[in-house]
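Right, subunit A next:
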Amino acid sequence: MTAPALETKALCKQFGALKVTNEVSLRLKAGGRQALIGPNGAGKSTLINLLTGVLAPSSGSILLEGAPINRLTTDQRVALGLGRTFQINALFPHLSPLESIMLAVARRNGRLGRPLQALHRETDTTDEAFALACSVGLGRDCLRPTAELAYGRQRLLEIALALAGRPRVLLLDEPAAGVPASESFELMQAIEALPRDVAILFIEHDMDLVFRFAETITVLVAGTVLCEGTPGEIAGDSEVRRVYLGVAGG
Partner candidate 1 sequence: MIARIVIVAAAMFAACISARADDRPLKIGWLMSYTGPGAAAGAASDAAIEVFFKTFGKSVAGRKIEIIRRDTTGPAPDVARRLAQELIVGEKVDFLAGMDYTPNTMAVAPLSTSAKVPLLIVNSATSGILAKHPFAVRFGFTTTEMAQQLATYASKQQFKSVYTFVHEYEPGLDAEAMFIREFKAAGGAIAGSVRAPLKATDFSAYIQRIKDANPDAVFVFMAAGELPPIFLRQFKEAGLDPAKIIGIGDITDESSLPAAGDAALGVVTAFHYTQTHESVANSEFARTYKSIAPDRPLNFMPVVAYDVLKAIYQVVEAQKGELNPDRTMELLKQTKFESPRGPISIDPATRDIVQTVYFRKVEKRDGQIVNVEFASTPDVKDPGSAR
Partner candidate 2 sequence: MSDITLDLARIMVVNRARWTTIEVAFWIAAAAGYFLFPAKLVLLTQMLIGGLFAMSLDLLLGYGGIASFGHAAFFGLGAYAAGLLAAHGWGEPLSGVLFGGLAAGGLGLAFSSVIAKVRGAAVLMVTLCIGLLLFEAASRMPWLTGGDTGLQGIDMWPLLGLFEFDLFGRTAFWYAYAVAFLLYLAARRYIHSPEGLALKGIRENHDRVPMLGVSTARRKMIAFTISATIAGMAGALLAQTTQIVALETLSFERSVAALIMLTVGGLGTLIGGFIGAATFIWARDVLSALNPVYWMFWLGLILIALMLTARGGLVGALTLLTNYLARERHPR
Partner candidate 3 sequence: MLGFVNILLGGIAYGFVLFLMAGGLSITLGLMGFANMAHAALAMVGGYTAALLIGKAGWPFLAAVVMAGLTAALTGAILERTLFRRLYQASELEQVLLTIGVVYAAIAAATYLVGPEQMAIAVPAWLDGNLRIGPVDLNRYRLFLIVTGLVLLVSLVGLIEHTTFGAKIRAAVFNRRMTASCGIDVDKLYALAFALGSALAGIGGALSVKLLGLDPNFPIKFLTELLIVVSVGGLGSLRGTFLAAMLFGIIDVVGKYLLPEIGAFIIYATALALLTVRPQGLVGRPR
(Lines give C-alpha, C1' and ligand atoms only; values in the text may rest on other atoms or scores of the structure.)
Protein backbone atom coordinates (compact mmCIF):
# COMPACT_ATOMS: atom_id res chain seq x y z
CA MET A 1 0.00 0.00 0.00
CA THR A 2 1.78 3.15 -1.11
CA ALA A 3 2.15 5.85 1.60
CA PRO A 4 -0.46 8.63 1.49
CA ALA A 5 0.56 11.71 -0.54
CA LEU A 6 0.11 13.88 2.53
CA GLU A 7 -0.52 12.90 6.15
CA THR A 8 -0.74 14.76 9.43
CA LYS A 9 -0.62 13.07 12.84
CA ALA A 10 -2.29 14.85 15.81
CA LEU A 11 -1.23 18.25 14.43
CA CYS A 12 -1.72 21.07 16.97
CA LYS A 13 -1.15 24.83 16.92
CA GLN A 14 -1.69 27.05 19.98
CA PHE A 15 -1.45 30.81 20.27
CA GLY A 16 -1.24 31.08 24.07
CA ALA A 17 -4.38 29.38 25.42
CA LEU A 18 -6.16 29.49 22.04
CA LYS A 19 -5.99 26.06 20.32
CA VAL A 20 -6.35 27.03 16.65
CA THR A 21 -5.50 23.56 15.30
CA ASN A 22 -6.54 20.73 17.57
CA GLU A 23 -5.22 17.17 17.04
CA VAL A 24 -5.87 17.23 13.27
CA SER A 25 -5.03 13.92 11.55
CA LEU A 26 -5.52 14.02 7.78
CA ARG A 27 -4.75 11.40 5.16
CA LEU A 28 -4.66 12.52 1.50
CA LYS A 29 -4.07 9.45 -0.72
CA ALA A 30 -1.90 9.69 -3.84
CA GLY A 31 -3.86 11.30 -6.69
CA GLY A 32 -6.74 11.92 -4.29
CA ARG A 33 -9.20 14.77 -4.60
CA GLN A 34 -10.07 15.95 -1.07
CA ALA A 35 -11.99 19.08 -0.04
CA LEU A 36 -11.60 20.83 3.30
CA ILE A 37 -14.71 22.76 4.28
CA GLY A 38 -15.77 24.56 7.44
CA PRO A 39 -17.20 27.89 8.62
CA ASN A 40 -15.02 30.99 8.66
CA GLY A 41 -12.48 30.91 11.51
CA ALA A 42 -12.44 27.10 11.57
CA GLY A 43 -8.63 27.20 11.21
CA LYS A 44 -8.42 26.22 7.52
CA SER A 45 -5.86 28.88 6.58
CA THR A 46 -3.80 28.13 9.71
CA LEU A 47 -3.74 24.47 8.67
CA ILE A 48 -2.44 25.38 5.22
CA ASN A 49 0.22 27.63 6.77
CA LEU A 50 1.27 24.72 9.02
CA LEU A 51 1.52 22.38 6.03
CA THR A 52 3.58 24.83 3.98
CA GLY A 53 5.90 25.71 6.88
CA VAL A 54 4.88 29.37 7.18
CA LEU A 55 3.81 28.49 10.75
CA ALA A 56 5.58 25.99 13.01
CA PRO A 57 3.27 23.44 14.73
CA SER A 58 3.02 23.31 18.54
CA SER A 59 2.98 19.49 18.33
CA GLY A 60 2.24 16.63 15.92
CA SER A 61 3.94 15.79 12.61
CA ILE A 62 3.46 16.29 8.90
CA LEU A 63 4.51 13.68 6.35
CA LEU A 64 4.89 14.16 2.60
CA GLU A 65 4.74 10.76 0.89
CA GLY A 66 5.70 9.18 4.20
CA ALA A 67 8.70 11.47 4.84
CA PRO A 68 8.48 13.91 7.82
CA ILE A 69 8.85 17.55 6.74
CA ASN A 70 8.34 19.33 10.11
CA ARG A 71 11.96 20.59 10.10
CA LEU A 72 12.06 21.75 6.48
CA THR A 73 11.71 25.38 5.39
CA THR A 74 8.89 26.39 3.05
CA ASP A 75 11.09 26.37 -0.07
CA GLN A 76 12.49 22.93 0.81
CA ARG A 77 8.94 21.54 1.19
CA VAL A 78 7.93 23.02 -2.18
CA ALA A 79 11.05 21.52 -3.77
CA LEU A 80 9.96 18.09 -2.39
CA GLY A 81 6.64 18.46 -4.19
CA LEU A 82 4.23 20.47 -2.05
CA GLY A 83 2.59 23.26 -4.09
CA ARG A 84 -0.08 25.79 -3.08
CA THR A 85 -2.09 28.68 -4.49
CA PHE A 86 -3.04 31.80 -2.52
CA GLN A 87 -6.54 33.01 -1.68
CA ILE A 88 -5.54 36.66 -2.19
CA ASN A 89 -3.42 36.82 -5.33
CA ALA A 90 0.22 37.02 -4.26
CA LEU A 91 2.01 37.44 -7.57
CA PHE A 92 4.80 39.55 -9.13
CA PRO A 93 3.17 42.77 -10.41
CA HIS A 94 5.87 44.02 -12.80
CA LEU A 95 6.97 40.58 -14.04
CA SER A 96 4.99 39.00 -16.85
CA PRO A 97 3.21 35.66 -16.28
CA LEU A 98 5.79 34.04 -18.57
CA GLU A 99 8.68 35.33 -16.45
CA SER A 100 6.96 34.28 -13.21
CA ILE A 101 6.46 30.74 -14.49
CA MET A 102 10.01 30.68 -15.91
CA LEU A 103 11.34 31.40 -12.40
CA ALA A 104 9.51 28.35 -10.97
CA VAL A 105 10.61 26.20 -13.92
CA ALA A 106 14.23 27.36 -13.70
CA ARG A 107 14.28 26.46 -9.99
CA ARG A 108 12.96 22.96 -10.73
CA ASN A 109 15.51 22.46 -13.55
CA GLY A 110 18.30 23.45 -11.14
CA ARG A 111 19.20 26.51 -13.24
CA LEU A 112 19.54 28.82 -10.22
CA GLY A 113 22.89 29.36 -8.54
CA ARG A 114 24.69 30.25 -11.78
CA PRO A 115 24.62 34.07 -11.94
CA LEU A 116 26.38 34.35 -15.31
CA GLN A 117 24.16 31.90 -17.21
CA ALA A 118 22.01 33.95 -19.62
CA LEU A 119 18.30 33.14 -19.28
CA HIS A 120 17.50 33.65 -22.96
CA ARG A 121 20.10 31.08 -23.99
CA GLU A 122 18.18 28.34 -22.18
CA THR A 123 15.24 28.05 -24.55
CA ASP A 124 13.98 24.94 -22.74
CA THR A 125 12.99 27.04 -19.71
CA THR A 126 11.09 29.46 -21.96
CA ASP A 127 9.43 26.67 -23.90
CA GLU A 128 8.22 24.77 -20.82
CA ALA A 129 6.96 27.95 -19.18
CA PHE A 130 5.10 28.98 -22.32
CA ALA A 131 3.54 25.53 -22.69
CA LEU A 132 2.39 25.65 -19.05
CA ALA A 133 0.93 29.14 -19.56
CA CYS A 134 -1.04 27.92 -22.56
CA SER A 135 -2.20 24.81 -20.66
CA VAL A 136 -4.04 26.99 -18.14
CA GLY A 137 -5.29 29.29 -20.90
CA LEU A 138 -2.88 32.17 -20.23
CA GLY A 139 -1.15 31.97 -23.61
CA ARG A 140 -2.95 35.06 -24.84
CA ASP A 141 -1.52 37.52 -22.31
CA CYS A 142 1.53 35.79 -20.86
CA LEU A 143 3.80 38.67 -21.89
CA ARG A 144 1.96 41.59 -20.32
CA PRO A 145 2.85 42.68 -16.75
CA THR A 146 0.86 40.52 -14.30
CA ALA A 147 -0.62 43.61 -12.59
CA GLU A 148 -2.51 44.39 -15.81
CA LEU A 149 -4.28 41.01 -15.88
CA ALA A 150 -7.93 40.59 -14.84
CA TYR A 151 -8.48 39.01 -11.40
CA GLY A 152 -9.77 35.73 -12.77
CA ARG A 153 -6.77 35.34 -15.10
CA GLN A 154 -4.41 35.98 -12.20
CA ARG A 155 -6.05 32.98 -10.45
CA LEU A 156 -5.01 30.91 -13.46
CA LEU A 157 -1.42 32.14 -13.04
CA GLU A 158 -1.56 31.01 -9.39
CA ILE A 159 -2.37 27.50 -10.56
CA ALA A 160 0.28 27.58 -13.32
CA LEU A 161 2.92 28.68 -10.80
CA ALA A 162 1.98 25.86 -8.44
CA LEU A 163 2.07 23.33 -11.31
CA ALA A 164 5.43 24.61 -12.55
CA GLY A 165 7.02 22.94 -9.52
CA ARG A 166 5.53 19.59 -10.63
CA PRO A 167 4.04 19.08 -7.16
CA ARG A 168 3.01 15.66 -5.75
CA VAL A 169 0.48 17.49 -3.52
CA LEU A 170 -1.35 20.68 -4.45
CA LEU A 171 -3.11 22.84 -1.85
CA LEU A 172 -5.74 25.07 -3.50
CA ASP A 173 -6.76 27.90 -1.14
CA GLU A 174 -10.29 28.93 -2.27
CA PRO A 175 -9.41 28.86 -6.00
CA ALA A 176 -12.79 30.26 -7.09
CA ALA A 177 -12.99 33.00 -4.46
CA GLY A 178 -13.95 36.36 -5.95
CA VAL A 179 -13.98 35.05 -9.53
CA PRO A 180 -17.02 36.43 -11.41
CA ALA A 181 -19.23 33.80 -13.05
CA SER A 182 -18.10 34.95 -16.55
CA GLU A 183 -14.49 33.97 -15.82
CA SER A 184 -15.07 30.90 -13.61
CA PHE A 185 -15.63 28.60 -16.62
CA GLU A 186 -11.95 28.77 -17.66
CA LEU A 187 -10.95 28.22 -14.05
CA MET A 188 -13.15 25.11 -13.74
CA GLN A 189 -11.58 23.74 -16.90
CA ALA A 190 -8.06 24.36 -15.54
CA ILE A 191 -8.87 22.60 -12.24
CA GLU A 192 -10.50 19.69 -14.10
CA ALA A 193 -7.44 19.35 -16.30
CA LEU A 194 -5.11 18.97 -13.29
CA PRO A 195 -3.04 15.80 -13.69
CA ARG A 196 -4.46 12.69 -12.04
CA ASP A 197 -1.24 11.69 -10.30
CA VAL A 198 -1.25 14.94 -8.27
CA ALA A 199 -3.10 14.76 -4.94
CA ILE A 200 -5.25 17.82 -4.41
CA LEU A 201 -6.56 19.26 -1.12
CA PHE A 202 -8.70 22.30 -1.71
CA ILE A 203 -10.36 24.72 0.68
CA GLU A 204 -13.60 25.99 -0.77
CA HIS A 205 -16.92 27.56 0.19
CA ASP A 206 -18.45 27.11 -3.28
CA MET A 207 -20.46 23.92 -2.70
CA ASP A 208 -20.97 23.27 -6.48
CA LEU A 209 -17.19 23.13 -6.92
CA VAL A 210 -16.83 20.92 -3.78
CA PHE A 211 -19.44 18.38 -4.75
CA ARG A 212 -18.25 18.37 -8.37
CA PHE A 213 -14.59 17.63 -7.73
CA ALA A 214 -14.15 16.16 -4.24
CA GLU A 215 -13.89 12.39 -3.72
CA THR A 216 -13.75 12.85 0.05
CA ILE A 217 -14.67 15.85 2.15
CA THR A 218 -13.25 16.77 5.55
CA VAL A 219 -15.24 19.15 7.73
CA LEU A 220 -13.17 21.31 10.06
CA VAL A 221 -14.90 23.20 12.87
CA ALA A 222 -13.08 25.24 15.54
CA GLY A 223 -9.73 23.65 14.64
CA THR A 224 -10.98 20.06 15.03
CA VAL A 225 -12.01 17.54 12.38
CA LEU A 226 -15.79 17.10 12.84
CA CYS A 227 -16.13 14.27 10.32
CA GLU A 228 -14.80 12.96 7.01
CA GLY A 229 -16.52 11.06 4.24
CA THR A 230 -17.72 10.92 0.63
CA PRO A 231 -19.77 13.87 -0.68
CA GLY A 232 -22.95 11.77 -0.29
CA GLU A 233 -22.26 10.96 3.38
CA ILE A 234 -21.38 14.52 4.21
CA ALA A 235 -24.44 15.96 2.43
CA GLY A 236 -26.71 13.72 4.50
CA ASP A 237 -24.94 14.15 7.84
CA SER A 238 -27.28 16.14 10.20
CA GLU A 239 -24.41 17.24 12.43
CA VAL A 240 -22.66 18.92 9.48
CA ARG A 241 -25.90 20.49 8.39
CA ARG A 242 -26.50 21.91 11.88
CA VAL A 243 -23.00 23.26 12.43
CA TYR A 244 -22.25 24.32 8.93
CA LEU A 245 -25.46 25.26 7.26
CA GLY A 246 -27.14 26.36 10.52
CA VAL A 247 -30.35 24.52 9.61
CA ALA A 248 -32.08 22.61 12.42
CA GLY A 249 -32.42 18.79 12.15
CA GLY A 250 -32.65 16.44 9.09
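Throughout what follows, a contact is a pair of C-beta atoms (placed from the backbone, for glycine too) under 8 Å apart; a residue touches a chain by one contact, two chains touch by 3 or more; residues count from 1.
Candidates were picked such that all candidates are chains of the complex that A comes from, given by their letters.
Everything numeric here is computed off the predicted structure, so don't read it as measured data.
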Options 1, 2 or 3: the chain contacting subunit A in this complex: 2
Seen from subunit A, its contact residues with candidate 2 in the complex are 52, 73-76, 78-79, 83-84, 86, 90-96, 98-100, 102-104, 106-108, 111-120, 122-123, 125-127, 130, 134, 139-143, 161, 164-165
